[in-house]
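Every protein chain of the complex appears in place save one, which is left out.
Entry: subunit A
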Amino acid sequence: MTANGSVRPSYAQIRAWLDAMPIEALDVKRREAELLFRRIGITFAVYGEGGDPERLIPFDLIPRIIAAEEWARMSRGLTQRVRALNAFLADIYGNGEILRAGKVPEELVFKNESWRPEMQGMQPAAGAWTHVAGIDIVRVDADQFYVLEDNCRTPSGVSYMLENREAMLRLFPDLVSSHRIAPVARYPEELLETLKSAAPPACRSDPTVVLLTPGPLNSAYYEHSFLADEMGVELVEGADLFVDDGLVWMRTTEGPKRVDVIYRRIDDEYLDPLSFKPDSMLGVAGLFAAYRAGAVTIANAVGTGIADDKAVYPYVPEMIRFYLGEEPLLQNVPTYLCGRPDDRAYVLDRLHELVVKEARGSGGYGMLIGPHSTAAQRDKFTALIKARPEDYVAQPTLALSTVPCFVESGIAPRHVDLRPFVLVGRDIRIIPGGLTRVAMREGSLVVNSSQGGGTKDTWVLES
């Protein structure tokens, strides 16, 4: 829906379909969808909330529609942004031109926990750093897309993009076939091609790719096993791999097999007890050394967190100008860094109208939504910001657009964002669409699944 309450033209058919469908029928379909997702086993463990770790993420039946020309604009902006983020990583771990030019403050990088000095001088194969990037986008009006945050480490959620389409095909085959929707099913194949294209140059044969997971206790384990399965590669844990003769090997029933590319879904610090956290049991001893010696590709590269840090985010438009000589096609939300005295004073003055986030946090934890906050919550954040100002950033709340959703009370507008997945190997590929997350509570702006957000299918229409 647009700001003035009218329905976008691309929703015309959905409108007619909803008008013709009794609410009771939708309710039946909703229960059917839930059964479907339970049977697949797609669940999401919620950190720090207790309760049912096997909770389903609510699935909204009404698809979100993106017109072809909207998508074309968005995907140009995504390609531009991700090219700049990769250039930034190559530069930060290389010559540091952007620091020397004074465009990004040196201490913001070198004192940042996400910067890894161990990576200095590294030149990953194919120049690819963020093999999979998830860029969270919101729309405020017909032409304005804002990036809320970049996810350059191990972004998750793509399995929902694929399963949501699968569910819609089963629940509403006629509605799906009455639209010309860009397919998403090729994602695993494109991901595998991307990973193979970034194999070490020394790898001469068809590269062996594995997916490294922390194990079944991880909240995204379902996605790890799903993607490994869809790509037809081995799902491994740290104990399944070892380093010998300078190379990385996988234990198999037929003996050791050489590994060329590791799509890892574990954090930097846990990759290798020899180079990082010494007490980590999840990683592989010697893996980082083999990586630095060029024997294996780790995707995403180690140390990419510096590109998606919330305190670095305000500088992304400058990166686009600096590395590409272009004006940003996607907007940045104005961001105040509480580590800067002027910004801090401004933020503390206007807590009731700002969103305050932890600079290193993710998943919507430790967040203050000013307009919906109590005086006690604001007092708590005032104390937190004063104690550790560098740890907090603040942004104005945006007048987000809404899309129709099927909620308890019937069909109602809800705020959404979109996480498209951008693949970076020898070239950049984007599957049309992404994961649409829905703030299921009325008026809420928080879409994180850990905060009770839901998802819905995203249809990019072909022109």
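Following the convention adopted for this analysis, a contact is a pair of C-beta atoms (placed from the backbone, for glycine too) under 8 Å apart; a residue touches a chain by one contact, two chains touch by 3 or more; residues count from 1.
The rule is simple: contacts and distances are computed from a predicted model.
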{"item": "Chain excluded from display, named as in UniProt, from \"Multicomponent Na+:H+ antiporter subunit D\", \"Assimilatory nitrate reductase (NADH) alpha subunit apoprotein\", \"Transglutaminase\" or \"ABC transporter ATP-binding protein\"", "value": "\"Transglutaminase\""}
{"item": "Options A:R38, A:R76, A:K111 or A:R321, residue touching the unrepresented chain", "value": "A:K111"}
{"item": "Hidden partner chain, touching residue among A:A295, A:V316 or A:L330", "value": "A:A295"}
{"item": "Chain not shown: contacting residue from A:E69, A:E189, A:D244 or A:D427", "value": "A:D244"}
{"item": "Touching residues on subunit A - with respect to the absent chain", "value": "96, 99-100, 106-107, 110-111, 116-122, 242-246, 273-275, 278, 285-286, 289-290, 292-295"}
